[in-house]
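For this view, one protein chain was removed and the others were kept in their places.
Chain IDs A and B follow the sequence of writing; residue 1 opens each chain.
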Amino acid sequence: MLTVEKLEKQFVSHVLNGKEILGFSPVSFSVPQATALGLSGPSGTGKSSVLKCIYRTYVASAGTIRYHSGAGDWVDLTLLPENELLRLRRAEMGYVAQFLSVLPRVSAVDTVAEPLLADGVPREEARDRARRLLARLGIERSLHDAYPATFSGGEKQRVNLARAVIRPPRLLLLDEPTASLDPGSLQVVLDLLLELKAAGTTLVAIFHDRSIMDRLMDAVYRMPEKGGETGQLATRTSSHET
Amino acid sequence: MSRPARAGAPADWRDGLPPGRDGYSFAFLDAGAKREIRRRILKAVAIPGCQVPFGSREMPIARGWGTGGLQLTLALIGPEDVLKVIDQGADDSVNAVSIRRFVQRVTGVRTTTDTPAATLIQTRHRIPEEPLRPHQILVFQVPIPEPLRLVEPSEKETRRMHAEADYSRMWLYLYEDIVTYGEITIGARYPVLVNRRHLMDPSPIPRWDVERLDRNPALMLFCAGREKRIYALPPHTLVEPLQFEDVPFRVESFAGRRCRRCGSARSFLDEAIDEATGRRSYACSDAAFCEKVRKAGGRTAPEPEEGGP
Partner (left out) sequence: MTLPPPIVQVRGLTRRFGTGCPACPELTGPAAETNQCPRCRSVTACREVSFELHSGEVLGIVGESGSGKSTVVRLLHFDLAPTAGEYRLNLNGAAAAGLPWLEPGQNLFELGPHQRRQLRNRLMGIVYQNPLLGLRLKVTAGGNIAERLLMAGWRRVERMRERAADLLARTEVPVERMDELPRHFSGGMQQRVQIAKALSTDPAVLLLDEVTTGLDVSVQARVLDLIRSLQRELQIATIVVSHDLGVIRMLTTRTLVMRYGGIVEQGLSDQILEDPQHPYTQLLVNSTL
């Protein structure tokens, strides 16, 4: 469903007189539909950058990212015209950043409901569904109408996640969405992600928590060391025992 | 008033017309001026409501006192015409008398105060009460020919608006009037749309007269001497006051009032306040019409009077 081949990223900083900064060494992996791939490796090996390249927040320097879209054809996400990529993002991609990227002065429930509204779901129904999802993720009802900017780190992350999955995407990119979660919340998030996967969502994710990696991932891709061209490996773990 | 004899075309006639007195050419204007003005009139008639520029001449009266109307009258009048001149309905005001005398002096035409008897009527700010007939010409004196001047000072911009028939600014003015005062406050100079195309200033006639412009059988010509513009309403031209569907155009109301002289309740009335007593009274603005009604014994109702202010 997603095949990354010889993907590379270099940042060229013109502010620093054209200094080149390596984002990551060539990366290749493939993810079948309705499976989860974990990206692992020490910090600084460019795991987040890979996700951003897939989402096109970063421009890839070389390589291809072939994606089997919901319409049934293979497209290269590095070359797809912007408006078509935007349509894919709206229709079938979800991305949860490590840091909160919600909009200012929008309540938690409206933040989460927005993708549904954009889809034409009536306002009241959309907000109702958003409230239920927030409640399931352990966000207190009293916080639903507050601005997420005032939330704790863990609450913000769950709002972000809720927004990304309220309309289950075909491809979900997760960049450490559980870093600030307590064990209870962690379990809820894990259950939710397993449900999504069972329903057909493909995941590419970065988790620091080993246990989540073990329980959610069908495969783990170990990032190549920087500069070291070698060292790319895809492993299968035994999952599905949850 | 004796008319010049035409039999046998005497030797001193030029262009089929007799010489005027005192060495002036017939009707004061030289042949070149007449030709230009007539051509402009033709153009104005061809594009009803559209302002046509012309080279306004110096006249022996001051600009702003009817030089535009006078030039049209002089360019059009022939020895067989019968002239009537009114000023706000009155034949005997100083302005009307002066213009009538002047035209008569330079043409020798007959004059009248009787509307149906006139072939050419020069007017300031009124249309005679008696209906006009085909082949009559009504010449209006116009102070400000541009109806859009009220909303737009730039001539370049008003010309563009006419060219594109973009009259939204005028409509906006009417909307603002309604919102601010509850009604349209324009009294005289109510803007009209001619032939569903050109917005036209009908000169400062009261609203009462605006509806009488519409499909009138007479030829109506307008001229502003100071602003150097001629425009025209050919006979039977469609003329509509700007009005909203839910706020229709209304004429002045004289509900229950009558002329104190002739008793008419169907004419445009002027209000007069007696300074000594403070009493208001009303009289026909069209003096000749009033006189006619009186002579015909039309005065029946008692003189309507109102209390002090």
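Observations
In this text, contacts are C-beta pairs under 8 Å (C-beta built on N, C-alpha and C of every residue); 3 or more make two chains touch, one makes a residue touch a chain.
Just so we're clear, the structure is a prediction, and the values are computed from it rather than from any experiment.
The chain not shown here is in contact, across the full complex, with A, B.
When the missing chain is restored to the complex, the residue among B:Ser154, B:Ser168 or B:Thr185 that touches it is B:Ser168.
In the complete complex, the residue from B:Asp92, B:Glu155, B:Glu176 or B:Glu252 that touches the missing chain is B:Glu176.
Contacts to the hidden chain, counted on subunit B, fall at residues 160, 163-166, 168-169, 171-172, 175-176, 178-180, 244-247. Residues of subunit A in touch with the missing chain: 11-15, 52, 56-59, 69, 71, 73, 75, 82-87, 103-106, 114, 117-118.
One rule holds for everything that comes next: only the chains that are shown with their structure count from here on.
The centroid of the Cα atoms in subunit A and the matching centroid in subunit B are 80 Å apart.
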